[in-house]
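The following block contains the structure, expressed as structure tokens.
Removed: one protein chain of the complex. Kept in place: all other protein chains.
Our next item is chain A:
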């Protein structure tokens, strides 16, 4: 029993140390926000990708880079409002 817990908790602990990992209670918004941030950082991290985007958008690479960085703050827009009745439950 204890072994099972420790195995699990160790793994979970390891996973929790990374930003962007998920858990059973994650919302769609949170998950997708993480995905978007990862995607944006991936664009920035691969210069070829960045140059493709800049050609398509007809912007300089620096500008595209800047835009992408700016979008990291709230990549999917504001968090959805918690419904009123949910709040009452809490």
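In this text, contacts are C-beta pairs under 8 Å (C-beta built on N, C-alpha and C of every residue); 3 or more make two chains touch, one makes a residue touch a chain; residues count from 1.
FYI, contacts and distances are computed from a predicted model.
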Which of the following is the UniProt-recorded protein name of the chain this complex doesn't show: "BBSome complex member BBS1", "Polyglutamylase complex subunit TTLL1", "HEAT repeat-containing protein" or "Trafficking protein particle complex subunit"?
"HEAT repeat-containing protein"
The missing chain sits against chain A at residues 3-4, 7-8, 11-12, 14-15, 18, 20-24, 26, 28-29, 31-32, 35-36, 38-39, 42-43, 45, 52-53, 55-56, 75-78, 80
